[in-house]
Structures are given as structure tokens and as C-alpha cells.
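Just one protein chain is left out here, and the rest sit where they should.
On to subunit A.
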Amino acid sequence: MSDLKENLKAQIIEQLNLEDLTPADIQDDAPLFGDQGLGLDSIDALEFIVLLDSNYGIKIADPSEGKEIFHSVNTLADYISKHQ
């Protein structure tokens, strides 16, 4: 699971062009969206859907689930491990 989280962090940085960040800057349980976390926005949410599809072959059938799935690296990794 920890390897998955590290991979996810690197992929998030690359996919979202977070040039100033390293994987170590992203906490496993920190919110990815909103002012409390990385400050990602709705376009980034779309990029997450692409990331899950292209890197893990997972399609999100119900976009309304996104808010819960994309909350943090922990929730993303949990969703991937259950659906891959």
C-alpha cells in the first residue's frame, strides 16, 4: 500500500504540473482540494479521472463519488486497491 501511495504522489505531481512539490510534500491524509490542502480545483478533478483510467484502468462510473474518492492520497489509494 505504501508503494502505491508513493507512486500516486509522483503521478499527481506529474499529471497536475505541481512543479514546486515533491512526493514528500504531500501528506497521506491531507485534503487534496480546498484551501486546507493542495488547493486543487475542478479541472484537477477531471485530471484525476484521467489518471485513474490511464494508470490503473479504473473508470469512475458515478462522478459524484469523486469528492469522496479524491479527498486525499489515502482515500485514492484505498479506492484503487479495492477496484483494481
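Some points to look at:
Just so we're on the same page, a residue touches a chain if its C-beta (ideal position, glycine included) is under 8 Å from a C-beta of that chain, and two chains touch if they have at least 3 such contacts; residues count from 1.
Following the convention adopted for this analysis, contacts and distances are computed from a predicted model.
Missing chain, UniProt protein name: "Beta-ketoacyl synthase chain length factor", from among "NitT/TauT family transport system ATP-binding protein", "Archease domain-containing protein", "Hsp20/alpha crystallin family protein" or "Beta-ketoacyl synthase chain length factor".
Interface with the hidden chain, as seen from subunit A, comprises residues 15-20, 39, 41, 43, 46-47, 49-50, 53-54, 59.
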